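As C-alpha cells, the structure follows; a few thoughts come after it.
One protein chain omitted, others in place.
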Amino acid sequence: MDLLSLHLFENEAVLKSTFTDCPDVIFRSFLIGNKTKALLIYTEGLANIEEIDKHVLSPLMQQETTRLPDIQTILEQKLSVSKVKPFTDTKHAVQEISSGNPVMLIDQQLEGITIGLAKWEKRAIEEPIAESVVRGPRDGFTETISVNISLLRRKIKSPNLKMKSLVVGRYSQTQIVYMYIEGIVDPHLLDEVHNRLNRIDIDGVLESGYIEEFIEDDPYSPFPQILNTERPDVAASSLLEGRVVILVDGTPFVLIAPTTLYSLFQASEDYYQRFMIGTLIRWLRYIFLLIALLLPSTYVAILTYHQEMLPTTLLLSMAKSREQVPFPALIEAVIMEITFEAIREAGIRLPKQIGSAISIVGALVIGQAAVSSGLVSAPMVMVVAFTGVASFSIPRYNASTAIRMLRFPMIVAAGTLGLLGIMLGILAIIVHLNTIRSFGVPYLSPMAPMKGEEMKDVLIRAPWWSIKKRPRLTGYSNTNRQPERQKPNPLKGTE
Amino acid sequence: MLERGKISALQMAFMMNPTILATGLLLVPAITAKTAKQDLWLSPIWASFIGFMIVFVAYRLHRLYPKETMFEYSEQILGKIPGKIVGVILVFYYFHVTGIIVREYGEFVSGTFLHQTPMVVIFSTMIIVSSMAVYGGLEVIGRCSEMIVPVLLVLYLVIFVMLLKDLDTKNFFPMLENGLGSSLKGSVVLQSWFSEFILVSFFFPYLRDQDKGMKWGMISVFSVMFYMVLTNVMSLLLFGKLTASLTYPVMVAARYISIADFLAHLESIVMALWVAGTFIKITVFYYVLVLGTAQWLKLTDFRTIVLPIGFLLILFGIWSAPNLQVLSHFLSTTAAFYLLSIQVGFPVILLIIALIKKKRQQMKGSITG
Partner (left out) sequence: MRRHYGKASLKKIFFLFLILFVFLLAGCWDRREVNDLALIRGAGIDKKQNGKLELTVLLYIPKGSTGSEQGMEGSGGGGAMQTLIRSAQGNTIAEAMSILQEKLPRQIFWSHCEVFIFNEAIAKEGIAEHVDFFIRMPELRERSQLFISKERARKILSLLPPLERDLAEVVRELGEEKIGMTVTTKDFAEMLVSEAGDTAIPWIKILPPIEGQEEKRTIAYITGTAIFKRDKMVGKIDDSLTRGLLWLRDEVKYSTISVTPKGTKGYVSMKLLRANSKIIPKIRNGKWEVVLKAEADDDIMQNTTDLDVTNPKVVKALEHQLNSQLANRVNETLKEVQKDMKADVFGFADAFHREYPEIWKKEKHRWNEIFPKVKVTIASKINIQRQGMQSGHPLISSEKGKAE
C-alpha cells in the first residue's frame, strides 16, 4: 500500500509516472483560497467537466479563508457533490481515475478525495434485440452496470435485494456485481458463486461470456449451464426463484445461475400471456426442439435404413425425386445442413443492407437451382428448411446453437446405424444431460429428479395463482411464493 | 462407500421396470405360449409371486445390513473366505448374465433390422452409451430411467390401443383347458425374469427414502406383471395359436399396426423404443457388475473399471451363445434353473443363515447379559 505523502508534489510525481503517456488523464493544479495548493486529476471523457467546474473548482478557488483547509470541512462545507469519499492510498486514486471519478489531492493532507462525478457517453435504455416480445416490458440492459443495477432495483424494491461487488481483470478492472434476494437465496449457492467468481484471474473481461466459461460446472458440454439475458424482467423473475444474477460491466448480457435445461426453452412472454396460450406455445417449442434436433437425421435414417416405414405412395414419390441425385442421402443431408448454417451465419454477420442479398442467393441457389439441376432432392430442401425454422423457435440463442451443433453427430449416427443410431444418440444426450449440474442443481430438474409440483412450470405454464411454490432446489429456504386460494372466484349471477 | 449418489425409491421402481421387461417382452409370449397355450396370460401372474418374494427377501436382508449390498453382506454372513468365494460366483454370474442380455439385444437388432452390421458394432455402440451412464453412477442411471421409462410405458399402452381393432377375444377360450398346470409350467421360465428383482438389493442401501423401498419394489413387481400380462394378452388375441411359432410376437404385432393406411409399419419406432428400455436394462446390470466387482476387490473408486468391464461385456456377448437357436433354447430351458438358483436360492439361503446368526447372537447376548 502506497500511502499518500504529505507533500503534494510527491503525490503528483507518483501519479504522473503512473499515467505516463496517458494524455487523457488531466492534472489540473489550483489554489484553495489563493493559498493552499491542490490538484485535481480526472480522465477526459469520463468525468463530468461542467459539474466539476461548478461544484468543485469554483467553490474552492473562490474561498476567502486563509485557514489551512482540512478534508472534513471541505467535504462538509465546500463540495456540493453527493458522492464524495476520502481515501489514503495512491492505488485507490489510480483506480478511481481510471474508472472516471475525479480525484482531488491537497497539499499538507494525508487524505485525498474522490469525487463521484464520472460521466461518460452511455447508450440509452433500448428494447432488447436478442429477446423481443410482443407483450412485456420493453426495457433492456445496457452496457453500464450502474444502469443495469438500477433497472433491477426498479423491479424489486425490497431492501432484501442485496448485491456484492468485485473487480475482475488485471487490466480491464471490470466491475462485477452479483445480486440476490436475501431470504430466498440458498446461502450455500451464494458461497459457491462467490468462490467461483473470486477464483477468476484473467487479464481482461470484455463480456459476460468470459465469466460464464470460468464458473460453469461442465466446460465440455455443448449445453449452456448459465442463462444469459438482456431483459431485466427475466433477471428479476430468476431472483424471485432464488437464483443469483451476475452483472458484468460493459455488456448488456447478465448471467443467471443456476440454470436448468427447461428454462432455456421458456420465454418471458410465456408468463405474460394467458396461460393456455403459454402452455400451447411451450409445447410447440418442445416439438420444434425435437424437430430441430432429429428431423434431418430421422430423414436420413428412414431413407437409407427403414424404407418400409414410409407409406408406399410416399416412398414411391421419394424414390422418384431421388432418382437423379448423385449423393447418398447422408452426404446430401450434411451438405445441405452446412449450406444452411453458412447462409444463416452470413445473414447475421453481414451488414443489414447486404443481408437481404444472402436470402435471395439462398432461396435461388439452394431452393431452385440445386433441385432443378438434380443435385439435391426437393424433400431434402424441405427438411433442411423446416429444421432451420424449428431451430429459430427456441427462445435462447445459445440453446439453439447447442441443438444445431448436435444435429450433425445425430446425422452421422443415423447414417451409420439408422434409427438405432438415432436412439443411441438420444440416449447419449440424455445421459449427458443427467450428468451435468449447474451450481449443484441437476440440469434436468424438475424432470429428473422428478418433482411433481414443479412440473407445472415445465409441462404446462400453470396460471400464476396456482404456482404456489418456488423451485425446490433453488428456493428451498423460502418455499412459499404466495398464499393459497387466490384463484379468482367472483360471485356470479347476482346482477 | 463406493457410491456416493442417492436415488429415490420411485427412481428404483422405474429402473426395475425395463430391467425385467425389456428382454422379457420380446421373448416371453412365444416362450410361455409353447407350454401354456391360450392360458399364457396367466403365467406372469403366477411368476410374479417369485418377484414379490424376492423383493421381500432382499428387503429383509437390507434391514439386517442396511448400508451394504449383497457382495458386502455375504462376507459378513458367511465369513470372510466363503463370502469371497460367493463374491466370485456372483461376479462371474453377472458377467455371464449381462453378456447374455447384450447378446439378446444384439440378436434382436441384427435379426430384424441391421442384418449385415457386425454384432460387435451393435454391442459396442450400446456398451459405450451404457458406460457413460455407469460412469455417472447410480444417480445418473436413476434419473435417466425416471425420464425414459414413463414415456416407454405410456407408449407401450399406445401400441396396445392401436391394435385394439385387430384383437379377437375368442382366442381366450377355452380357458384353463388343461387346468392350472399348463400356465404354471409356462410360468417357470418367467420366474427367471422375475427373479432378476434381486437387483433391488443392490439399490436399497442407496435409497434416499429407505422406508419406501419395499413399497416401491412391490409396486414395480406389480407393474412388470401387469405389462407382461398385457403383452401376453395382446399376442394371444392377435395371433391366437400362432403366438408360439413366432420368434418375436410383439415385434410382429407392432408391424401389424395399420391405422388409416398411414400409421403403419411402426416396427422401427418400436425397435427404437425397445432399445431405450434395453439400454436401461444393460446399464443396470452393467452397473451392478461394476459396483460388485469394485466392492469385491475393495477398490476405492468403481469408475476405473467401467471401461475394462465394458470391453469384457462385448466379449461375453459374443461368447455367450453360438447362435440364436442355442440362445433361446438356453433361455427357455436351463436358464430358468440357472437364474433361479442364484437369484432366488442364494439370497434365501443368505437370509436364513443371517436370521439364525442373529438369533444365536441374541441368545448369546441374553446369556452373557
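For reference, chains read A and B in written order, and residue numbers begin at 1 within each chain.
FYI, a residue touches a chain if its C-beta (ideal position, glycine included) is under 8 Å from a C-beta of that chain, and two chains touch if they have at least 3 such contacts.
Here the structure is a predicted model, which means the values were calculated and not measured.
The absent chain, not drawn in this view, touches the displayed chains A, B throughout the complex. Residue A:L303 is the one among A:V84, A:L303 or A:L444 that touches the chain missing from this view.
Only one residue in the set A:G250, A:G388, A:P409 or A:P463 touches the chain that does not appear here, and it is A:P409.
Contact with the omitted chain, checked across B:F14, B:Y93, B:W216 or B:F239, is made by B:F239.
Note on the undisplayed chain: of the listed residues A:G45, A:P328 or A:G355, the one touching it is A:P328.
Where chain A meets the omitted chain, the residues involved are 186, 188-189, 192, 217-218, 220, 303-305, 307-308, 312, 315-316, 318-325, 328-330, 368, 371-374, 377-378, 409, 412-413, 415-418, 421, 428, 432, 435, 437, 440-441, 473.
On the side of chain B, touch with the chain left out of the figure occurs at residues 4, 111-118, 121, 124-125, 128-129, 131-132, 135-136, 170, 173-174, 177, 239-242, 245-246, 252, 255-256, 258, 264-265, 303, 307.
Quick note on the criterion: only the chains that are shown with their structure count from here on.
Measuring from the averaged C-alpha position of chain A to that of chain B gives a distance of 46 Å.
Residues 302, 305-306, 308-311, 417-424, 426-428, 430-432, 434-435, 442, 444, 447-450 of chain A touch chain B in their complex.
Only residues 8, 10-11, 109, 113-114, 117, 121-122, 125-126, 129, 132-133, 135-136, 139-140, 142-144, 146-148, 261-262, 264-269, 271-273, 275-276, 279 of chain B touch chain A when the two sit together in their complex.
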